[in-house]
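Left out: one protein chain. Kept in place: all the others.
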Amino acid sequence: MTANNSEMVPLLGVEIAGIRMKNPVMTASGTFGFGEAYTDFFELSELGAVVIKGVTPEPRKGNPPPRLAETSAGMLNSIGLENPGVEKVLEEYLPSLEQAGTPVIVNIAGSTVEDYCLVAERLSASEVVKGLEVNISCPNVKAGGIAFGSKPEMAAQVIRAVKKHTSLPLIAKLSPNVTDITEMALAVEEAGASAVSLINTLLGMAIDVRTRKPKLKNVMGGLSGPAVRPVAVRMVWQVSQVLKVPVIGMGGIATAEDALEFILAGATAVAVGTGQFVNPRCCPEIIAGIKAYCEENEVSAVAELVGAAWKEEARG
Amino acid sequence: MTANNSEMVPLLGVEIAGIRMKNPVMTASGTFGFGEAYTDFFELSELGAVVIKGVTPEPRKGNPPPRLAETSAGMLNSIGLENPGVEKVLEEYLPSLEQAGTPVIVNIAGSTVEDYCLVAERLSASEVVKGLEVNISCPNVKAGGIAFGSKPEMAAQVIRAVKKHTSLPLIAKLSPNVTDITEMALAVEEAGASAVSLINTLLGMAIDVRTRKPKLKNVMGGLSGPAVRPVAVRMVWQVSQVLKVPVIGMGGIATAEDALEFILAGATAVAVGTGQFVNPRCCPEIIAGIKAYCEENEVSAVAELVGAAWKEEARG
Amino acid sequence: MKYHVPQALVAGHEQTGGGLFFLVLHAPEIAQAAVPGQFLHIRCGKGDDPLLRRPISICRVDKGKGNVMLWYQVVGKGTSLMSQVRQGDCLDIVGPLGRGFEPVAAGKTVFLVGGGVGSAPLVFLGNELAPEKEVVALFGGASEGMLLHPCLTRLENCEYATDDGSFGYSGTVIGLLEEQMKSKTPDMIYACGPQGMLREVVRIAEEKSIPLQVSLEARMACGVGACLGCSFLRSKKSGGGWARVCQDGPVFWDWEVAWDDGEQQ
Partner (left out) sequence: MKYHVPQALVAGHEQTGGGLFFLVLHAPEIAQAAVPGQFLHIRCGKGDDPLLRRPISICRVDKGKGNVMLWYQVVGKGTSLMSQVRQGDCLDIVGPLGRGFEPVAAGKTVFLVGGGVGSAPLVFLGNELAPEKEVVALFGGASEGMLLHPCLTRLENCEYATDDGSFGYSGTVIGLLEEQMKSKTPDMIYACGPQGMLREVVRIAEEKSIPLQVSLEARMACGVGACLGCSFLRSKKSGGGWARVCQDGPVFWDWEVAWDDGEQQ
């Protein structure tokens, strides 16, 4: 049922860290390549923003195969930040994104604080890049990632250092593998992050009972997909109530209903990762579904829905 | 293919905290009532052990409904330790378990250290009880549970205190909602736990986009079922390599293959929770499946499989 | 005795109206053991999603043929998958579960008040009571297509109400009940349907001091009393505390339920 007595078109636009997005749907880093993989299925310009694969100073080979295992309603990956390095990304990939028609956000990673700073500084030279998502939560690299992501002081230290090397807005991408996610979020906000992304993958593993070996060559990997959604929604709910900066929600989003669940829990924008693998038209379908929901429920702007579930809860 | 040149019958028995079990399959606390619910489907005596619902000093009403929500390959519960209190359990439920033909383990809980001690002391009076599983990880009670489960010192404190009030073996049931599960496990081992149970539920939530309210009246709840299995296997893998005491593995076990995954990861025994709801004959089928696996692979005792995956890994 | 039948043959499956299906399962032990008000717990998919079984009331049994019949509505993932099984397929079921309706102690006339698919368990009950009692079935639905045809209910004395007036009494089944009560006062009422409807029936039964049993619904995990997930609050009169819909119910006396407690949803 559309509101048939009005011609209202809901406003889907949101703003994250000063980045204007025409709708709240972005891609999750590492699941969309450098923006080229899904162009046969929809236009990049339909997206709220595009977030590309994690970039490090030098090229990284990543982990040996097998790098994937399927689990119940989820998947494990141990890609290990394979990427061609920041210089090649600047030369080869970013120019082609100039005409994307949507803000480009680059996910950055490293093994040391210096790595992060270096990548951030180099990327700031590009006109194309509108924001940096600082991945302090990759479960698949031994040094760096996971340690930065599990200690509030270290997370804050990365954000503070990177901030000195760029004027681009910083989005801190947090790991869910912590006792208290709000503590982590408050630490990076305090350190100057303009937004937080929640959640990166849960640390998991699977064993092949036939071979008696881990299914991933790297033993452990990151769990993503619908299986993790309840954990992600919970963290967005917790964090969005204590932060002043906006939250980007992700983890198992595959439908408009899933996306709305995150928005109602407090996410200003959402990102789609594993869902994209299952349905290559996942993002445009979610955008259309959010619009339809707003129309049906006479919501004039999607921004009104952000955190509506806990705002309601607080009212009693 | 059964090894047709031998008449070998694999030994399924294991020992946990001095408790002899005829096979490694037990029930997960809170998913099997007080042992009465599934008697039409199989005999309790078929089980390695039966673990009954969490018991507190006084009767507890639990949380208001709705207490359940289904998620992708998982479920959220917010039962909140509803139970009739230790006295009634002693009078009404334990006597009928005397003839169970399998060791009875009681899960104990409380809001204060004294609560745990009191329940432990009272239960020690029963001949029927062979061990106590100390639930320091319930996500569904505000005081107690979760705090004890997320700080190593507090977890250790509970175990140490309870140990003074009982000579029954103590199994510490740990929460997965922590940054470093090995730290928690080492703390309770050091404090005197004879085994650890891994994992209790992951803290999660779900929102109904129609009503814009959390699906659980209690807002957050515990995520269980196949969705969490990769996280549970990972924790069993990590913990079993650093502890001297045995690990009981649980989290999403529904088939013999799942159970074997945990055993290969380092669990000496396994427990079945949510899987039981889906298939009421889950436990006996798992036991039969483990036996068949041993026969097919000429494994003479299931104990040989415990941690085989990391032992192999260590060999190279 | 509860049975797990991992491969119950689908002996028949037909659509009775928009989104409503009548399903015939071959499960002789369950058909033998079932009493009206009990339900089956059904695994709708093959993988881990949807994970949990779905409770569906038994609508009729044919003990001779060993068949159990269900009438259900497609409302989500599980029931939608269920609607896709075909004659000759199998379904994994557990049952019969729960406490059924209690027989009428005294009196001759019984009213069955069913809203939507809530009529399903009352059909079974009506068929059992019919030889001895005067059974008046009052079934309501949104429109004609949402009602279960007499050739499937096998009930002789059945009045229908539709919200849109497309069949029978024009209005809700509560309107129909009030209408009928003008001419006849039953000795007992059995009701099943949406919460709002049940509350109305409770009000009417209380006014006239007619004994009433209702069949309740709740989200379930185990369906056998093990998980305490399906609890609702008992009335003070019945001792307070929680009751499990799956094991202590789904059928309760109206006075057992704390209808107006704030903690109840």
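Note that the chains are named A, B and C in the order they appear, and that numbering of residues resets to 1 at the start of each chain.
Basically, a contact is a pair of C-beta atoms (placed from the backbone, for glycine too) under 8 Å apart; a residue touches a chain by one contact, two chains touch by 3 or more.
Keep in mind that this is a model prediction, so the values were computed, not measured.
Although it is left out of the displayed model, the omitted chain contacts the following shown chains in the full complex: A, B, C.
Only one of B:Ser72, B:Ser126, B:Thr201 or B:Asn218 touches the absent chain when the whole complex is considered: B:Ser72. Note on the undisplayed chain: of the listed residues A:Gly13, A:Gly62 or A:Gly289, the one touching it is A:Gly62. Remark: the omitted chain is touched by one listed residue; of A:Asn23, A:Thr56 or A:Asn77 this is A:Asn77. Residue A:Ala37 is the one among A:Ala37, A:Ala125, A:Val242 or A:Ala292 that touches the chain not shown. Set against the missing chain, the residues A:Lys151, A:Lys217 or A:Lys311 yield one that touches it, A:Lys217. Those residues of chain A that touch the chain absent from the view are 30-33, 36-38, 40-41, 53, 61-62, 64-70, 72-75, 77, 79, 82, 217, 225-227, 254, 274, 276-281.
As for the chain not pictured, it touches chain B at residues 72-73, 226. Of the residues in chain C, those that touch the hidden partner chain are 45-50, 77, 81.
The rule is short, and it goes like this: only the chains that are shown with their structure count from here on.
In this view the innermost chain, defined by its CA centroid being closest to the centroid of all protein CA atoms, is B. For chain A, the chain whose average C-alpha position is most distant is C. Distance from the chain B centre to the chain C centre is 36 Å, each centre being the mean of its Cα atoms.
Mean C-alpha position of chain A lies 34 Å from that of chain B. The distance from the centre of chain A to the centre of chain C, each centre being the mean of the chain's C-alpha atoms, comes to 46 Å.
The set of chain B residues touching two or more other chains comprises 72-74, 225-227. Touching of two or more other chains is recorded for residues 47-49 of chain C.
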